[in-house]
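Heads up, one of the protein chains got dropped from this complex, but the rest are sitting where they should.
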Amino acid sequence: MWIYEKKLEYPVKIKNPNSKLAQVIISQLGGPDGELAASMRYLHQRYSSPYGEITGILTDVGTEELAHLEIVAAIIYQLTRNLKEDDVKDTPFATYFVDHTTGVYPLAASGVPFDMKYVGIKGDLLTDLNEDLAAEQKARTTYDNILRLTDDPDVRDPIKFLRQRELVHYQRFGEAIRIAQDKLDCKNFYAYNPSFDKPKK
Amino acid sequence: MWIYEKKLEYPVKIKNPNSKLAQVIISQLGGPDGELAASMRYLHQRYSSPYGEITGILTDVGTEELAHLEIVAAIIYQLTRNLKEDDVKDTPFATYFVDHTTGVYPLAASGVPFDMKYVGIKGDLLTDLNEDLAAEQKARTTYDNILRLTDDPDVRDPIKFLRQRELVHYQRFGEAIRIAQDKLDCKNFYAYNPSFDKPKK
Amino acid sequence: MWIYEKKLEYPVKIKNPNSKLAQVIISQLGGPDGELAASMRYLHQRYSSPYGEITGILTDVGTEELAHLEIVAAIIYQLTRNLKEDDVKDTPFATYFVDHTTGVYPLAASGVPFDMKYVGIKGDLLTDLNEDLAAEQKARTTYDNILRLTDDPDVRDPIKFLRQRELVHYQRFGEAIRIAQDKLDCKNFYAYNPSFDKPKK
Amino acid sequence: MWIYEKKLEYPVKIKNPNSKLAQVIISQLGGPDGELAASMRYLHQRYSSPYGEITGILTDVGTEELAHLEIVAAIIYQLTRNLKEDDVKDTPFATYFVDHTTGVYPLAASGVPFDMKYVGIKGDLLTDLNEDLAAEQKARTTYDNILRLTDDPDVRDPIKFLRQRELVHYQRFGEAIRIAQDKLDCKNFYAYNPSFDKPKK
Amino acid sequence: MWIYEKKLEYPVKIKNPNSKLAQVIISQLGGPDGELAASMRYLHQRYSSPYGEITGILTDVGTEELAHLEIVAAIIYQLTRNLKEDDVKDTPFATYFVDHTTGVYPLAASGVPFDMKYVGIKGDLLTDLNEDLAAEQKARTTYDNILRLTDDPDVRDPIKFLRQRELVHYQRFGEAIRIAQDKLDCKNFYAYNPSFDKPKK
Partner (left out) sequence: MWIYEKKLEYPVKIKNPNSKLAQVIISQLGGPDGELAASMRYLHQRYSSPYGEITGILTDVGTEELAHLEIVAAIIYQLTRNLKEDDVKDTPFATYFVDHTTGVYPLAASGVPFDMKYVGIKGDLLTDLNEDLAAEQKARTTYDNILRLTDDPDVRDPIKFLRQRELVHYQRFGEAIRIAQDKLDCKNFYAYNPSFDKPKK
């Protein structure tokens, strides 16, 4: 279970509303490689990890992704509060506003609501960890893209923090793969378990 | 942010694997009225609450729903561990197993992956609280249905706990509506805000 | 069965095309809280109502929502007829136009086609009626938002009619809940049926 | 607008509950080629018909498909009422029951909720009518398949009625295409409008 | 199996980047009536064709649609390469860019990822061929619409080629229907197979 602590893992203090930017960044809330996908991926994958050490990494990172989800939500919230009528009416934000006002709803920048189809949970430790390495790279790329799209230092600052954390997570999952390979007594980099090719009795 | 505490809010100790039952209960993980929907609904709705008291309720309940998500995941995990070949092969569980082995993946009993479309976040306090009352009733009904479908006391016990909590949440959201109506100085039960019908300048 | 009467429940006479506005209002056609969702919710929920009086309310309101679906479709149609090339080319409407020309297709303002996932039908009378109260509030909020986004009186007039009807429906579902609670001989506001917590034989 | 008349277009009187069969037939409620898809296809396509005669056909057939939707819903309802515990518990119907009890929810036999993606509305009269011919054939095939899957005369009888109506609709859309081609002064069977290939000024 | 030949079926040489136009044309990549839908429709329908001649048509056309998929992908690629910062930042393309940079991802102009729900495969030859006629008309309409939305001759030229091929495919499927009807010894234009209405033993 989780205990809520009333603070953000990294502070968000945005002075200037910007609904257009909010519509882009929201992909890290509910988009294909966003923080909701990340937290649910790791927190559920941990059940099929046979090694406590790796279960622990998945729990830790999954819990931190919940904190990141909250950071991204705070960014969206602060970018869309204090909007003036002209920031909504006759703007692309109107298509979001009509259904959610300025509420924070987890969807992709494309407007597509979050879907668990983005997440792979295969119940095979090495496969799941490969999924996690890819997931971290995809999230990193999204943050790179966000950084290309805004000059606002109030926004860039937490986004750079989040981006940096994805790199750390990537490293942790790289370590987890090495632990898993050692434990599986299988040095094969390609995670090939030859037992399945044996003829079945 | 959240701190993980390594214990379940309510203990789950299931002795007998039952993949068929797991496929039904999994709806409370990733189904239309499951715990993932619930936690994401409340944790994101709280940004548009103008009153700290109600924000607090949404944060509390949303955080508890994360704990419930973990309880349901533990139930699924325990119902599908130690399966014998006959519990999978030529059974309906094979259609889950082929894509997730015995990993825990948030989908509905129907096999449809979790989708945020199940969740309403309208950015209007009274509307969101009405959504929450309905959500709790829908979750309650699902737990009722699960109780009709199993005699295993190891499963019924945590399900009854979860069901009971939905009733408590329903009451808390009922109180939140009363708080909101008082604060909005609007006793109108039907949440009608007549200002929008005035001609626009 | 239904008999078609060739008139709108409320007249729609829009003089000025406005593709941008059409893309927003279309959410009440095929969006999460639109009229298609509403009509299908009530017309299907009625099968699990044990009381003819409530079945009748669900049939009446569901049938009226079909009429509202037609009103919203007429609004979309009239806002997108007689468009000039400049109203389409290099505008956000082009992403709709490419796939539907100026046909009327039920999707959300986000561009996501209508999905029944928005609709809850639980087969439990009190739960379904709670869903309906929430649904009416969500539709009401969407109409409020539309009213914030347009000054065109030709559009505002039928939208205000539709919004007003949602309030009436909200009241009717409120009455239906009271009828149901009386009939269930269960004054418990929270719809708690304790029989399910009894140990199963 | 529509007036509800409290009778089915064709009577449904099913004596024997059969949840397994209900799970198959439900595809004609909310499946890819079901009656909900059909009614929404025609009732929305009619806005882009330039000829009142064809608009009338689309309105008539769309309205009749609503009546068929009601017939299929009645079949599902009657097949799932009076179920005994053994008709649900440990059966494939349990995955439906857990989320909808015995309520009637528009989804496909596969368990996937109705999605408007099944429906094409292109805003081009000849294209839309081609879509309609295909739609009627697809619905006809589904009814053929249902007839292969049940011997119950109480079920076969209304299914045969529905299947027969699809053939009639197919003919009406065939006539509509001929009317459209005549009016477009374009005998080309393949609906080729050469004006678009001219160089644009 | 397929052998890749390193050339496009029709050349694409676009000089001027245009991200806005790319976002419209991409519907023919991953939209409801795009080339991915087309190729997968025909290449999978062919398994239920009982006649080698028609299987051959489906294989041929399906394979050509793969080539068209590649042409559309090349158009998207060329329209989005060499973009300057101003072609992305604060433009509608930003919502695509954030998740895919300038990668080519099969989705609809609306932003919705490709979904097989757009495709009908009924396992009934005449029905599938009706689906194919409709599909070709829908693709043709989409190309018509694209031609209305751009003056760039570099883009119009391959689009006109693609549009022309849809007409040819429409004719081929028309011929396939005639072949099928002859072989089925069934002149009935409406594909009615009366055997299914006979009482079942």
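Letters A, B, C, D and E mark the chains as written, and numbering starts fresh at 1 in each.
Definition applied: contacts are C-beta pairs under 8 Å (C-beta built on N, C-alpha and C of every residue); 3 or more make two chains touch, one makes a residue touch a chain.
If you're wondering where the values come from, they're calculated on a predicted model, not measured in any experiment.
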*Thinking of the complex as a whole, which visible chains are touched by the chain that is not shown?*
A, B, D, E
*Write down which of D:P32, D:P106, D:G123 or D:P158 is the residue touching the left-out chain.*
D:P32
_Can you say which of E:I14, E:I57 or E:A73 touches the chain missing from this structure?_
E:A73
*Would you mind spotting which of B:Y96, B:Y118 or B:Y143 touches the chain that isn't drawn?*
B:Y96
*Kindly state which of the options E:I54, E:A94, E:I121 or E:A176 is in contact with the chain not pictured.*
E:I121
*Which is it among A:K20, A:H68, A:K138 or A:R165 that touches the chain not included here?*
A:K138
*List the residues of chain B that touch the chain left out of this view.*
85, 88-90, 92, 94-99, 101, 107, 110-113
*Over the whole complex, note the residues of chain E touching the chain we left out.*
1-9, 30, 36, 40, 43-45, 47-48, 59-60, 63, 66-67, 69-70, 73-74, 76-77, 99-107, 113-117, 119, 121-124, 128
_By the contact criterion defined above, which parts of chain A meet the unshown chain? Give residue numbers in ascending order._
32-33, 115, 117-118, 120, 122-124, 126-127, 130-131, 133-135, 137-138, 140-142, 144, 147-148, 151, 156, 160, 163-164, 167, 170-171, 174, 189-193, 196-197, 200
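Everything below uses one rule, namely that only the chains that are shown with their structure count from here on.
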*Chains in contact with chain A and with chain E: which ones?*
C
_Among the chains here, which has the CA centroid at the largest distance from chain E's centroid?_
B
*asked:* Report the inter-centroid distance (CA atoms only) between chain C and chain E in whole Å.
replied: 33
_chain C and chain D, separation of their C-alpha mean positions in angstrom_ = 21
*Specify, in ascending order, the residues of chain D that touch 2 or more different other chains.*
99, 101, 107, 113, 115, 117, 122-124
*Please list, in label order, each pair of chains that touches.*
A-B, A-C, A-E, B-C, B-D, C-D, C-E, D-E
